[in-house]
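Of the protein chains in this complex, all but one are displayed in their positions.
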Amino acid sequence: MADVTLRVVSKMFGRGRRAVSAVDRVTLEVADREFVVLLGPSGCGKTTTLRIVAGLESPTGGSVSIGGRVVDDVSPKDRDVALVFQSFALYPHMTVAANLGFGLKMRGTPKVEINRRVSDVADMLGIADLLDRRPDGLSGGQQQRVALGRAVIRRPAVYLFDEPLANLDAPLRVQMRQKIKRMHREFGMTAIYVTHDQQEAMSLADRIAVMRNGRIEQIGRPQEVYRRPANRFVAGFVGSPPMSFLDVRIRRSGGEVSVLLGDCCWPLPKGMADGLAGGSDEPLVMGVRPESVRLSFENNDEGRLLPMQVEMVELVGDRCDVHGRLPTGQLLVARAGAADGIEEGAHVWAIFDMDGVTFFERSECGRNVMPEVVGAGERVS
Amino acid sequence: MVKRSWRESGVAFALPWMVGMVTLTLVPMAVSLTLSFARWDGLGFDSIGWVGSAHYERLWPWSGGESVDPRAVRALTNTVAYSLFAVSLNLMAAMVLALLLNRRLRGMVVFRTVFFLPYLLSSVATVMMWSWLFNPRFGLVNRGLRVVCDFLAMWPGLDGFATIELPGWLYSEAGCMPTLVLMHVWLCGGPMLVFLAALQRVPMSLYEAAALDGAGRWRRFWHVTMPQLSPAVLFNLVIGLIFAMQTFDRAYLLYNRSQNDGLLFYMLYLYRIAFETPFRIGFASAMAWVLFVVIAVMVVPVLIVGRRVVFYAVRR
Partner (left out) sequence: MIGCGRRHTRAVYLLLTVIAIIALIPFVWSVSTSLKSLEDAYAFPPSLTVDDVRWSNYGDVFEKLPFGRFLLNSAVIALAAVTGAVVTSSMAGYALARLPMRGKRVWFVLLVASLMLPSQVLLIPHFLMYESLGWVGTYKPLIVPAWLGGGAFNVFLFRQYFRSIAMDVEEAAVLDGATRWQFYRFVLMPMAKPVVVAVAVLSLLYHWQAFLNPLLYLSDFRKYPVSLGLRMYQTMAGTWVNLLMAASLIAVVPMVIVFFVGFRVFDAGRRGD
């Protein structure tokens, strides 16, 4: 096991004016036995970052070290890393056993040892009865297990995963997710895991690094990223359904700080009000998670409830996501119980749990203005 | 950087081919071109004498005078005529057979094997079989024709058939070319397999869509099958022409026996010029380059037209 450090790593594709920056000055430290997920939309540079760690791409700037050793001049096979591919990348002409053992064979491991470890790994992954089959005769889930086994069998210092579950059906994805999580716990593996699925990231990661345009927008524990997103992009990308953004104004009168939206006005809790920077009457964006919105059919608290017209109700098991429109024309998503009886076209009243809201600048990058979020959007130059 | 040693490995893999490219293609090309401007018997370098473009003038029928080599011109016309007829008929036969075979019926593999079988014979065996089959006196073909003629002669007014002279086939100056063309048609198994492979790649959904659009059998052939088949047609045509223009084995084997100038193919004449006394290496080299140009003149237009007409399916 080993830690991984990326120092100001950049990658440009092409040359001169046509050059495209895929990874832009990324700095990341993955501790020994830590599970870090690189999360972002497609084209954000997360896979390129992973491939740089693997040594399949050479960075145009910066340096990578694994286990304290700078590996910039070390070929991929000598980096002691294993990569699980999205496409599985199994050798089509080899049996499952040969696929699993290939890496050991190439490294000159004695045959007896290879056989022993192949059967160990096959038992662990529940593919012992498939050892003589070829990949094209296996289901997607089985192929995925073989691909996983091919990485595990070498006991590498670092595991790299490139969207390994993207090609699987939804139920299988959940099952394999748990398998990977268990493996992480059992072996104490150091892992970097690339995905665009925020739910996968949430459930697997010790820390999540959210990427956009080749940069890391925020890195932190899943709860941190969820509760205190560094900016509007992270807030919008993490969480499903996504956070709603409402244009509000701040009013300061005496020691009181309150939020104004349309005809409504809410005082902020003491702790939050202290930290909020900026003057009075400042325009901000308030971010609200669906679970921080409560809906009722009656306006029982004049001046604090927002009228909302329900446009769409999505049922998710015992609860539902209610998509509605406020009088100001802004959209709001709320979570309600399935039994609450909210129907499309209904008029309801919304109120916010003010402990759960966040405030962003009303600018392009939409930085979070809550002071607890240190290092948000910070970049080393 | 990371993969310096890999960067070199490309050359390591290609090295044998690169060596071959230089020593077996580029250098010989230069040598051949140089020799085509010289007179040389190949017996020691002192005897090389430069003649400029004289060899090429001998091969240019319109250059006038006695310098033109009439046999070379005859050989070239023979070869071009043979190539055009033999290749086009060969491809037509191959396509018809491929279309007939392209269905899921029992026994198609057997037919495929039968039609492909001739392709496996070596040229020597093919020529031996055909010259025996078409032997004017002892061959099966003329025996069959004689029986038919005798039968026809029994009818009133047709008694001329009894004394009709049967063709000499490969043994006559007029008959040898048509017989060789026929033999080439018999050897259509190779192109047939190429067509068959192309046909089997045509997606069934295209035929179904065309059928739903109300296209009949004939229209389906022209609008679905032919476009999908066109790359294979182009491939077979170009390869077929290039090989036919270089026909040697058959001509050599038959000519040696009969000295029949109807069989004087260009490559055969070139071989005799170069490797039989008096060895005229320079002239033979010039002949080779002329043949190269003639082939290019035939093939390049086909490729240019083909590029426009041929439909290449977008893969993936």
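A few notes on this one:
Should a chain be cited, it is by its letter among A and B, assigned in written order, with residues numbered from 1 in that chain.
The criterion applied here is as follows: a contact is a pair of C-beta atoms (placed from the backbone, for glycine too) under 8 Å apart; a residue touches a chain by one contact, two chains touch by 3 or more.
Everything quoted here is computed from the prediction, not taken from an experiment.
Within the complete assembly, B:Pro118 is the residue of B:Pro118, B:Pro191 or B:Gly262 that touches the hidden chain. Mapped onto chain B, the footprint of the missing chain covers residues 6-11, 13-14, 16-21, 23-29, 31-32, 35, 42, 97, 100-103, 105, 107, 111, 114-118, 120-125, 128-130, 132-133, 137-140, 143, 146, 186, 207-208, 211, 217, 220, 242, 245-246, 248-249, 252-253, 257, 267, 270-271, 274-275, 281, 284-285, 288-289, 291-292, 295-296, 299.
Across the interface with the omitted chain, chain A contributes residues 54, 56, 76-77, 81-83, 85, 87, 89-94, 102-103, 106-107, 134, 136, 150, 154.
Criterion: only the chains that are shown with their structure count from here on.
Averaged Cα coordinates give chain A a centre that lies 64 Å from the centre of chain B.
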